[in-house]
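The structure follows.
A single protein chain has been omitted from the complex, and every remaining protein chain is retained in its original position.
For reference, chains read A, B, C and D in written order, and residue numbers begin at 1 within each chain.
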Amino acid sequence: MSMQNSNSSAAPSWPLLTGVSVVGVYAHFLLHAESQIAVLGLAVGAILLLIAFSRFGWTARVATSAATYPKLLGAGAVAAVVLVAAVSYEMHFALLMLTTVLLYSTVCLGLNIQFGYSGVVNFAGAAFFGIGSYTAAVLASHSPLPHLLIVALAGLVAALLGSLLILPVLRTRGHYAALITIAFGILFKTFLEVNDALGGPQGLKIPGMEILGWKFNDNIAIGDHELSFYLNYLVLSLALCAVTFVLVRRLERSWMGLSMDVVRLDETAAATFGVDIARWKITAFTLGNGLAGMAGAIYGMMTGFVAPNNFTFGDSLILVSIVILGGIGNPWGILPAAAIVLILPEKLQFIQEYRFLLYALLVILILLFRPDGLLPRKIRNYFPGDAGR
Amino acid sequence: TPASARDTVKIAFIGPLTGGVSVNGIGGRNSTDLAVRLRNADPKSKYRYELVSLDDECKPNVGVQVATKAASDNSIIAGVTHYCSAVAMGTVDVYHKFGMPVIVWGAVLPEITYGNNHKEIHRVNGTMVNQNEVAAKFMTSQGYRKWAIIHDTTDYGKGHNKYFSEYLTKSGGQILGTFGVTADQQDFTSELTKIKELKPEVIFFGGLTPLGVRIRTQMDKLGVKAQFEGTSGIKSDAFAEGLGKDLAEGSLSFIEGAPWEKLPGGLVFTGKYAQQKYAEAPEAYGPFAFAAANMILDAIEKVGPNRKKVRDELNNAKNVDTIIGKVTFDDHRQNIVPLITKYVVQDGKWVVWEDSEYGKGKRKLMGR
Amino acid sequence: MSTILLEARGLTMRFGGVTALDALNLAVHKDEVLGLIGPNGSGKTTFFNVVTGLYAASAGSVDFEGREITRRAAQEIYRAGITRTFQRSRLCLPLTVFDNIAIGNYQHLQHGLLFNLFRRQALKRQYQENLEEACRLLATFNDKLVDRLFDPVSALTMIDRRRVEICRALISRPRLLLLDEPSAGMTHDETHELMSDILQVRQRLREAGNSVTIVIIEHEMNVIDRVTDRCVVLNYGEKIAEGTYAQIAADAEVQRAYLGSD
Amino acid sequence: MDLGLLGQYLLNGLMLGMIYAMVAVGFTLFFGVLDVIKFSHGDVLMVGTFAGLATYLGLESVGIDSPWLQLLLVVLVSVSAMAVLGALIAKFLILPLKDAPPLNTLLATLMLGSVLRESVRLFYPNGSNPKPFPRLLPTDEWSLGTLTLRVDNLILLAAGVAAIVGVHLLITRTKLGLAIRAVAQDGETARIMGINFEWIVLLTFGLGSGLAALAGVMNGLYYNETNFGIGLLLGVIGFSAAILGGLGNVYGAILGGFIFAGLQTLGSVALPAVLPSVPSAYKDVFAFTAVIVIMAWKPTGLIAEKSSERV
Partner (left out) sequence: MAHLVIENITTAYDKADVLQDVSLEVEPGKITCILGSNGSGKSTLIRSILGLTPPRRGRILFDGQPITHLATHRIIASGIACIPEGRKVFPKMSVAENLRLGAYQESDQAVVARRLDQVHEIFPRLKERTGQFAGTMSGGEQAMVSIGRGLMAAPKLLIIDEPSLGLSPLYVKENFNVIRRINELGITVLLVEQNVHQTLAIAHAGYVLLQGRVVARGSAAELADNEEVHAAYFG
């Protein structure tokens, strides 16, 4: 066989490490930037950095290096998040944002299985996220169940409610399928608002998380230092996000991923070669919704409150735009995209009522100049270091 | 002391600056900004104040986010916060947790103050309970008996529906039908046709200006002849402008607080507001935001920029003079509003009922 | 060579007013190469589509290895051992050559959640096996394609794509292979080579104990002459002739309707 | 319920359905041309209304006050302004994205919708408040018992029908329509046929946006009120209606529009009458549930596209 298995040792690892560090440092400064000048400076800096990276071929080096050491890349990413979090240990807001980014990333990893692999469109991501939050609200207030179990149950409930849509989702395609989920999202929000059983439009309070007596909502005292209680949620979310990431990645690089891709690209060819279309669509839809539900539960417990207005069609679109901006099908794209989509509007607070306008314009510009997203999906390689790159 | 030598103290404003109800948020923001500017221009003030305004988009999750941002920033001493009730409900715990005193300037749900015992949470505007009690009694005293209710399905509309219906039945009014509508609904013809069939004397509307304008306009289109009665949410210039003089004529609204247009302080407010050339009007709740900001600024002047002290100072507010009348906080730090003011549109302007030709008997409400 | 592998009886397929297959009776014998020819629009592709379960027959039945497969789902028919190529190539263009071939082996791949996500070593073994088989197949058709195993199919020329499509149909070792105009657009030489390659793979599979029966649709009479054991000629969805190429080429009706007499 | 009221519901439903249908036809048109869902459609409609309103105010200020002349100019200015806007959108947003995945176009146009909406809110004088839209049509009315028939409604209904029929004829009967459809199915081959690809795309977007503006002005004339938020919901409903009917089919869009209006009317009036425990506020829940059920039953819309695929 003429495959080359040998070139993996050639690429050095330091470009990868440098890349991860640069991104980490940048994220840190971005999280902490408050003044207009700082935000603008960081924006300009990002552009210059990107130009410099591609001009001197650094991007390619980082990419090769990343492809060679996937484990290192993962570890690096986790380490970067942990470091950024550690440095901001008492900055509640920064930690809240970081955790939000991680939870949204988890949801989008799920959406990515749906949109990116099996081609099931879902414009009701926020609704399933919301189902998770509501499940957590109900179970945590009215049952003695351990909270980690509640998170898992929230995922289950979201997946189960999603299966109400299975029949129409399986029968429709493309824009028609989009309508089903759009209708469901709107229906969900309106229903919660009209029906008072779950708090109606005013929403519900959710108790903070508690695992084995460890109260997530209390600040952590270490010696003289008070660490923000958000660190609790951050660690949990990071764990969920990282595990999800690894699993999604494995799923992509397996026969499951292959089957889903074929279902997305050509149902006729798929059927001719025995691919069980319904099975993969259901798997993707259910997995994705379940992930949204779990993330929603943690998010709900962290913010302590849930109301229908959190889960509008607009919020579902935010999720979809993260998936698209990141580069559909590439889990690595989701993290930076989630950071941009969530943190940018927040950093634009200083332009007040103009921020949404500017934000929308920025997204359009990204779409025009990076039509395949920030990090376009790569060719599948089933096992690290194998010939496929 | 020269202005530059004064220490800078930050206070926050939080409200909806984008989206459907942003008019009110921007009006509140401008009013708070006005209070800060006036204070900074005052040579007697001890500090230079800086306003940090944040947009909660009228969404609870965003609200919690920005509340955390403000509350976890210890340089921000206190806040003038929230127009939307669901957002306020979501954030009260955050303020409590971080110990930042805030005064709610627009959200009307009773539970915001009564649903917890957080010493940080105050409210200058009244709750929908006060408003609706007066509204129901006043209308029945005018001799009306039959109502149809339209309310939006947000916390605002649903709350108003609940309390108004309660007081109305107590005062002997009869409700022929209740219709919930979504906040972005455009067409009400089927609801109104149904109402036409029910032949009520009054249509009570619980919701905000944009919806109010649409419903009143479509009532006219369909020939629904009934008195139009709204809540505090329609008491805005935009309501009268959006309908035009003729259609708006005779519409009623009830709002907590003294009629600030008539108080000397209120006139100053209007004058100064105009001077700053804000692009947007203060809207109904701007004066509340202005009053809340001033209470906070006064407290800081008095006890210094310290959250706990400011909180305690605010807790004890009794008979504080503001442009919305005297403010006294009860044991839930809710302003015991001495007064609900009734307004009626007369010749394209909201006029205090007692001063209007209606109040004086020269013009008649519909069906009287 | 007389056991019947596939048998269509009274097979009829109507699209609105068009009758694409008209009570067709057709038998495919085990181990033969059957040429299916006929004028454009005579129903050849439709026959494939009905057999492979993409269209539901309006009437009639199809038996495969003695079991009825009429109107079964395409997936079931694939599992029964029938694969095909398409007249207009239907590959997943963004996917790699390997991916496109591997999916052809769907029934032999393990799809469990646990297997795929957690038993990575076992998966790797299965992956290696498929990789080797894909390479072996590709190498038969075009050595150079092996180096392009991890290129997206969209980067290949039309004829390489067709080769990939044939590999996809072969990797699962089907018992019946349906080829729809495999040589279209190829030069004389290329066609010749392609046919030899297909026969070579078939030979190899037979030696390994898998006999592959082939039905081939072609408009290139050289090919039909060279590779088929028997031919069936369709016109307006009906069988108008049957026999060896020499026999049908001499048939007057076939000449009139299809070959065109010189 | 008496006959007059029934007639009134029917008339309301018709008017509402007509407006939905006009928006849905716009969606169908765009979908027909570039296979794109242009989600900013509703917001273009809204901008069209504001353009009409501004024209009216301008005319008032220069002293032109004949209602018919005003009406003519309002429609003209609004339609042509939106046509230009539509063409610009096509040129700078849709065409550059034509090779990108369709979801990108969807997202880009959604964002564009936000840009338009926010721009009106921020830059139209006092744009965040509702605006009265002038009554330019005669308001004579006949009362038949409890049914009120108004001349302006009838005129609007007729205008809507005329606009939709006009668009339909244009698409199916003219050479331009042929070119539009050709470009939709295969841009490159359309060019080989000698069709000016870019021009046809711009033209179609101009046309669709002009139609949106017309719908916007009609919406304004009907409700005599407008605000920056009307586009969002009309967009979602128009999209639903277009899909419900079967994309790419003008009749489907019309049918979808009326069905959606019917569902909402039913939900707000009939539903509470039949099930007293269900208040009228559930009407959207009802309408969207019905949409999902209909889609499960007819997965390619009520008037399914004629299949053009084969293997």
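Assume a residue touches a chain if its C-beta (ideal position, glycine included) is under 8 Å from a C-beta of that chain, and two chains touch if they have at least 3 such contacts.
What you see is a predicted model, and the numbers here were worked out from it, not measured in a lab.
Across the entire complex, contacts from the unshown chain go to C, D.
The hidden chain makes contact, of the residues D:100, D:182, D:212 or D:303, with D:182.
Listed by residue number, the positions of subunit C touching the unshown chain are 15, 18, 37-42, 45-46, 87-88, 157-159, 181, 184-190, 192, 219, 221, 257-260. Against the chain not shown here, subunit D presents residues 175, 178-179, 181-182, 185-186, 188-197, 305-310.
In this text, only the chains that are shown with their structure count from here on.
With centres set at the average Cα position, the gap from subunit A to subunit C is 43 Å. Centre-to-centre spacing of subunit A and subunit D amounts to 35 Å, using the average Cα coordinate of each chain.
Residue positions 118, 279, 281, 284, 311 of subunit D each touch two or more of the other chains.
Counting only residues that touch two or more partner chains, subunit C has 54, 86, 90. Within the complex, the subunit D residues that touch subunit C are 311. In the complex of the two chains, the subunit B residues touching subunit A come out as 17-19, 22, 26, 29, 53-55, 58-61, 64-66, 68-69, 72-73, 85-86, 89-91, 93-94, 97-98, 109, 111, 153-155, 158-159, 180, 182. Partner subunit C is touched in their complex by these residues of subunit A: 1-3, 247, 250-251, 254-256, 258-259, 261-262, 265-266, 268-276, 279, 283, 379-383, 387-389.
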